[in-house]
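Supplied in structure tokens, the structure appears directly below.
Every protein chain of the complex appears in place save one, which is left out.
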Amino acid sequence: MSAVAEVAARAAGPTEVLIHSIAGLLAGSRHVAVGASSPIPGAAALYTRAVSEGATRVSVLGSRRHNAFTNGGVELFDLAAQGRIDAFFLGGGQIDGAANINLVGVGSYPQMEVRWPGSFGSAYLYYLVPRVILFREEHTRRVFVPKVDFVSAPGPRDDGIYRPGGPHALITSLCLFDFDRARKRFVLRSVHPGHTVEEVRDNTGFDFDCPAQVPATPAPDAAALALIRGQVREEIGETYPKFAAQLAAV
Amino acid sequence: MSAVAEVAARAAGPTEVLIHSIAGLLAGSRHVAVGASSPIPGAAALYTRAVSEGATRVSVLGSRRHNAFTNGGVELFDLAAQGRIDAFFLGGGQIDGAANINLVGVGSYPQMEVRWPGSFGSAYLYYLVPRVILFREEHTRRVFVPKVDFVSAPGPRDDGIYRPGGPHALITSLCLFDFDRARKRFVLRSVHPGHTVEEVRDNTGFDFDCPAQVPATPAPDAAALALIRGQVREEIGETYPKFAAQLAAV
Amino acid sequence: MSVVGVAELAAMVPDGAKLVIAKDESGVAMAAALALIRRGVKNLHLVTVPVSGLETDMLIGAGCVATLETSAITLGEFGLAPCFSRAVKSGSIKLKDATCPAIYAGLQAAQKGLPFMPLRGILETDVLANRPDWKVIDNPFESGDRIVVLPAIVPDVALFHVPLADRHGNVFIGRQRELMLLAHAARSTIVTAEHITDDNLLEDEARSGSVIPALYVNAVAHAPRGAWPLGFGDAYPADAAWMSRYITEARTPAGFARMLEAALQGPGARLAA
Partner (left out) sequence: MSVVGVAELAAMVPDGAKLVIAKDESGVAMAAALALIRRGVKNLHLVTVPVSGLETDMLIGAGCVATLETSAITLGEFGLAPCFSRAVKSGSIKLKDATCPAIYAGLQAAQKGLPFMPLRGILETDVLANRPDWKVIDNPFESGDRIVVLPAIVPDVALFHVPLADRHGNVFIGRQRELMLLAHAARSTIVTAEHITDDNLLEDEARSGSVIPALYVNAVAHAPRGAWPLGFGDAYPADAAWMSRYITEARTPAGFARMLEAALQGPGARLAA
């Protein structure tokens, strides 16, 4: 058994499917930035860099080795406004069908019933980064709501605002949606192995487009798994040692 | 003869009178900045720092030892707008009686008959630094004109513009003027040793206020001369070695 | 400038001050924050650059904060900030929710002595809707192009932790360049340092470009392990056991009080006393 075959003998786990799927969304990017507390997007970005043979530059916030910024915390935001960041990741305590995202809380602002950390850079980066990838593992009606309680960052609107950026896709533990900016709706692209369209529908609080046939999200092949379990795991481990350990143990 | 008496035995030269007079204008400043190509103002600022026992901070552009800026060329301008620079120096190819200054040239802009380097930071710093000291050694009607050909930086006006700064004094090879900001006129304060009020009047192209009695500009005493010829000469020599050598030879 | 003790440093933050602090990765002066709590500072207007965690949570828990201007408060991998969440629900602090680049822009306006800075994005958000102090103008260079303008944030005091300072008050910040923004924007800057050197950092040709000169620094205190229980660069990691206990205990005021007491007895105790 070859080294690649050996390390890839174990079937792809759900986290590896996510890393591989996100990497697919990043293909062709010149520069991908990854925010704080984002091990899976970070691994996906580092995977993309590896297969691009260096054509894709990656800046992982919180990393020392995979982050070349030297002008302080503002540099990411300056680069984004210049159009020098092609892809970035945002989450959301709530996300609705118009791709509005809420990172602030549940209930009426300011004395909210549930308070999350806050909007971070979303109110800005969502407007400016061409491929914003929404990533939220928990796929429930608690998260995917008809309308967010607080708009940290709005989905695209026909309002004449300077907006070179916006949502590109949404990936969860169940599936992958594209976002159709013209129609301002999510479109189900694929369902992860072991899950169904019905499960997606049952757990999504907003309406979305769904083709008659929805394929399964492709799982990484042996070479891809070897890369994830080898170089990518080692690189992401610098910033997220616990995550890298879990990845090895999957 | 004591060491101080010995080094000060030679009478004060014109340059030393200028250094000492300018230092008098800087007294009490927390932070004096000195621009490029300004050896006499630089020496005056370093003199002020020495007698203040460190209470006056000095930033000499072009110096490595007497300049603590680490944020690039913009830092001086940022500090000035914050009110963190108390005194700065400007020259002028032309200066008029309303304290307008021209650093651009003679004739009609842009194809001027005589072209000087340009406005540098004057259009900005003149508005923002509380004590701008105008320093121009050449005292002729060519320099001190009724009206400047090009306003690089305007004297104070009643125009409601945000203007915490402005001209404080004008010092030349002949004399020292104060600038009365309320009346927007220069007032002759003193005439340097060896010169007369008539000489000043003959060589000034604008009208100015002149008290009945105009004192002579005080010459530095023995202790002041010793300081100028010792520590100050050594410190300014780092940035202006030729000037320091001339100072020693005066 | 002279090197002072941490308690003396904390005494330089008056009640009611607008205090600006750094995010966890930049260098958090936890020992000094604990000293502030110990002396019972009140009514702080806390500005986090741009986010914060334990430092803000403990200052809120100890009742030191009246107003909080932030882009996010989180204890990161350890979880949500319990005292912050409680204070939001009870309405005991005034919230000024922001977004990261808006905090940088407000401080840059202060650094540059400008009344305001423009910034892209932010329009049509509830962040903007809840910030009556922010305005929207037409881009003067393109009619119909609306753009947000943010007023200067001028802190009274900046407080942070650095790896190295000298006895003149020069402070080395390495790649944490946002710390220079804090120092330039604030009216005064106080710093704790992991190490103090007898050399002049401005004379070190390699380091001098990453030095905040003494010009901006009002006081430096020597505080080895001064970020504890947080980590500090490559020097030491966060105290994960303490943080895990905190996230559970601090869900109640009584539990928070126990954790605060423990922190005041911790490695910083002798510094903060």
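In this document, chain identifiers A, B and C correspond to the written order of the chains, with residue numbering beginning at 1 in each.
Here, contacts are C-beta pairs under 8 Å (C-beta built on N, C-alpha and C of every residue); 3 or more make two chains touch, one makes a residue touch a chain.
This one's a predicted model, so the numbers in the text were calculated from it and none came from an experiment.
**Student:** Of the listed residues B:9, B:27, B:74 or B:245, which contacts the missing chain in the full complex?
**Tutor:** Answering carefully, the residue with contact to the hidden chain is B:74.
**Student:** From the listed residues B:153, B:176, B:232 or B:247, report the one that touches the chain absent from this view.
**Tutor:** Of all options in B:153, B:176, B:232 or B:247, contact with the hidden chain holds for B:153.
**Student:** Residues on chain B that touch the omitted chain in the whole complex?
**Tutor:** Output for chain B: 36-37, 61-62, 64, 69-75, 77, 81, 103-105, 109-113, 115-128, 150-154, 157, 159-162, 242.
**Student:** Which residue numbers on chain A touch the omitted chain?
**Tutor:** The list for chain A reads 31, 57, 68-71, 77-78, 80-83, 128.
**Student:** What residue numbers in chain C mark contact with the hidden partner chain?
**Tutor:** 113-120, 135, 137, 139-142, 145, 147, 149, 151, 173-177, 204-210
Simple rule for what comes next: only the chains that are shown with their structure count from here on.
**Student:** If we look at chain B and chain C, which chains touch each of them?
**Tutor:** Intersection of chain B and chain C contact lists gives nothing.
**Student:** Centroid of chain B to centroid of chain C, CA atoms only: how many Å?
**Tutor:** 41
**Student:** How many angstrom lie between the CA centroids of chain A and chain B, rounded to a whole number?
**Tutor:** Once rounded, the distance between the two centres reads 60 Å.
**Student:** In chain C, which residues are in touch with two or more of the other chains?
**Tutor:** 180, in rising order.
**Student:** Do you know which chain B residues sit against two or more other chains?
**Tutor:** As it turns out, chain B has no residue touching two or more other chains.
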